[in-house]
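There's a structure below that I have some questions on.
Here the complex is missing a single protein chain, while all its other protein chains stay put.
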């Protein structure tokens, strides 16, 4: 999926499969397939670590799965279990050294780790480790978590106890998969910010950021890892352990709006259905007289269907997306932003000429892409363009893994909907209210975090959240 | 766009832009962008030839545009005009030597040629050339056409006259772009089997297989090249010339069903609208009691919308397509065909559980992919699956550029719709009638060829259409 | 071998192996190994064509053998016989389209061709072909030869007769290997300008530009192909045929000076021994009082040994060559010529400090590299540097395959040895006399061409030797 450059990105997808030693499975291939279904969660880097009787083989690099792996490589990675990771990088961290899983050796053996989320006390933890002589090869939270687990392992009877102790020290959003010579451990932060599902493939356990990855390997979805839960798979046996941490559930609402695949079931809710409800709510809250509803493909499709249904307006294809867009080498920074939109989206004049359009997008962040789309629709003959966003306006930072731009770049900071409409050249603009969003999800049993929209965060934030960026970064240039 | 392996492919897209010498344009970049919008017409190979004051620079290779070209390469190809080609290859012809454009030198200078279509008398023409000492570096029709143009050029006053004489010798389907040191020539066969549009970008003329490529470079669509028409652009001047060839228009109906992009206007008809009408016709002709309509993405989307509208049934997302599928290295030939479908499409259980589904696909050719999709929908809880194809059943070969499998592989040869339904595991199967298809297009003014469905071909076929495959092929292994 | 940029280059090496159908050999691997021993004859491009029961598979590209081929590729090219080519390109012709072998199909089947040499009437022949409608994909002589063979094949009973007729039309220097579905043909021009040896590997016949390639595959050297001789290998049988062309033997003397490998036997003469004799002759003709003899590695080594032996002076290592130099990406055109020499050669101060040196190089062409070497030796402490060249001074063009720079770039044009010494900063400079060179080779039975030194050419030259460069070249950009 190619996201309009105006969109938000969250970080990472993870996948793991654990079989008893000697099981007749191909964990590298299964992890590849699972990650492939999670590729939308991160396109910058990827990696797979395989455990073969205690020896861990790890391959990772910048690039898509299809670029980093091939059949021959996967065949060269036999084993009993595997974990993998796809990564979206935030600005400045695009070094290959930050690719995951990370694989390290320590006094008790080897450890591979894949992590999705963002710690809010990473800087503080890093400083403590460094004050004891720790050295860092990367700028990722994962290396901090690995150090902490290893440090606690020295005082613990087991790796799971070390993970439990680690969870009492790290704060923020995290879903972890840790692979030791004999065990696979899955853990989720007590707020449950990010998704992590459990499935089975035959007798073997699977963990995946989204249930669509369980489908992709032909597995059966069991349930989500609970907030604060630790799961241990050893020798084919599944054990759940309580971290002892309690917090109010606050699942990221933006996962439902944009990041997850529509065919995933998260927190018991179909992502597709949640999006349709958002579209329907938009029709109720900010309906407008119009002729047709059009989605910005692909992320606005489900909400557009919901809007159309609720409003009774026809849902029409207004924009065609070029499916061959990859990481285009024609850099928008070279004054060709307009080119980028034109390469991705082409208006369907026949459908929109002379029409009053309700244009549904998943979100409007900076507004630059939206402005170009509105302008392209008008050139193609649209009479009116009313933009509706299924995400509430972004106004605040996210500390839990969503890459929200700085406030000065957010179109909704300091602007009314009418001012935004003027800015975008639209006849009207409306966003879903964050209270409505919360209610839609809560009605289906999911209490969510809407911090980036509302400014209300579910946990207390440390004073210096970015202290760990104070050091001068080592930059590794990758081999491309 | 990744086509289910069960689908048909036609061959090639072409694009050209011609400016007066010294015009301040970047023809290589424009051709890249135009071809990029035509990438769905061919993913195997691509190429661009640029004319810089008579010197032609040509780059081509197997691969997608994004793989064969980059910004640096495009910058190294300055010039006044350019032509380009994307290629889908039929079995056995996947050599890089068959990539286009072909660029040759002859007694009067240089010539670059891009061609979309299929000649029915290629073997005969090749034999004639070989009997006079001609040597062939490839197995493509384009080299035959180039030879013929060059041979006629010796007796002609101009390149356009040579093209005209050539058109009186070659038979079948062709859209040509020929670039000589001072001119660009576009030509289309007298039946107009394949599409070729004319546009303008500023003062410069554009030719493209589909109008969406004209949009992609920011150009204005003018009109189609007429069947049998020759167009000459020289020094910024546009001239139309009559080949003198007359034939009944017989545009490929399968272009409307599947191959063209929905946002293109072909023969004055919106592809999207034509597809909706096909879907509506299916509802009328073979409607069935059901709960929902689902498309096989992406090629069934427009027809599904038409069916839903006509039938009053809700149009629901039943299958999610993974957007990162490229040329996957996991080869279906390795007994993993099932894997391939699972990697591409995931059923949306929440939407289909317990439902009676009308499943709309653009076509059912071999039936293998359809069978897997039907089975996946059933596993995901569908109560009934009624498959409807907007293409009539394929029963005959195409001699004009569509890659129809051998008859023994075609599911509709020798099977009734009921037998096909049994074969696919569907509750019912129905195809659009070829007469209906013809009428839908004719009603909008386009007389079409339905030869592969009906067996009625618009022109007489030579006795040995494949005579030119009798020689032992030279195979070039490409450098990947 | 990395040649100082000041050196001359000749064009190409060829290799072929012919076995009866069904023979248990791996002709692609043998050709690879044979070409690998000939890599010094051309580093720009290479290719191998294999004949498998009439189907020819050809792979070629710009690059060294190790870059273009690997084990997997060679394994994918089974067959009965093969021909191969390594290519050094002259200015402007570095397109991949000019790589060899060329493989074409014609009315009688397929033909692959590898050619070493240079035709003097290529322009004329090309024009004739073009006047009959011929089209050219490259600017190489090989395509002209292929056309001519194919044209004559139409009137001949056999491919060998067509080759014979072709030899009566093409003029200049050529060694040919032609592979038809059932035969391999080797042919050499009547002057025998370039080398071509015959060997056997088991029951199979080998052809190679130099005997070292026969050694490299474990074969046995039989004899050279005679000037004007045509050899046919069919079904394991070897036949010699007389072209009927007679001319005075005039083997390229520069092959002995520089281009051939010292371990090759050419025209019955050991290259190493010929070089030693040149060195000894330099000592006799232009000896000088000195302390030591040093070679410019590697091409001056044999002559230096000969000089040392003849003069009684010690032969000492004065310059160390870096063995990892490949096609360095640090381009001398970027004002870093000095860098280039420094990367390649380092003076051995310990050996040369305070010494009067006789510095032996194979040739001094432009003088730029020599000047830098002299200067480096002086900086490293040399007291005197007396440069001796085993090649006579270059003063005239070569029409037979050696890439001699334009006269204005040749240091010896219009300068006395004393002036050259001043130019290079050497204490003295002397070249072998071209009469002496001729005598050295003639004494061992080889009459040679010294045209580039003396201006006396063994055959009459056409008026417009470069007529075939008059057309505007098509340039193909290669895929790197």
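To keep things simple, chains are lettered A, B and C as they appear, and every chain counts its residues starting from 1.
Keep in mind that, in the parts below, contacts are C-beta pairs under 8 Å (C-beta built on N, C-alpha and C of every residue); 3 or more make two chains touch, one makes a residue touch a chain.
From a predicted model like this one, the values you see are computed outputs, not experimental measurements.
Just so you know, the chain we are not showing touches A, C across the whole complex.
When you scan A:137, A:168 or A:409 for touch with the missing chain, the hit is A:137.
Check C:302, C:375, C:427 or C:450 against the missing chain and you find that the one touching it is C:302. Only one of C:57, C:81 or C:351 touches the absent chain when the whole complex is considered: C:351.
Chain A meets the missing chain through residues 54-59, 61, 68, 73, 76-77, 102-107, 109-112, 127, 130-137, 146-147, 150-151, 154, 181, 471-477, 479.
Annotation for chain C: contacts to the undisplayed chain at residues 1-2, 33, 36-37, 39-40, 43, 64-66, 70-71, 212, 215-216, 218, 261-263, 265, 270, 272-273, 298, 301-302, 305, 309, 314-315, 317, 320, 322-324, 326, 328-331, 339, 342-343, 346-351.
Assume only the chains that are shown with their structure count from here on.
Any chain touching chain B that also touches chain C would appear here, but none does. Once CA atoms are averaged chain by chain and compared with the all-protein CA average, the nearest chain turns out to be B. The centroid of the Cα atoms in chain B and the matching centroid in chain C are 48 Å apart. Per-chain CA centroids place chain A at a distance of 60 Å from chain C.
Mean C-alpha position of chain A lies 37 Å from that of chain B.
Counting partner chains per residue, chain A has no residue touching two or more of them.
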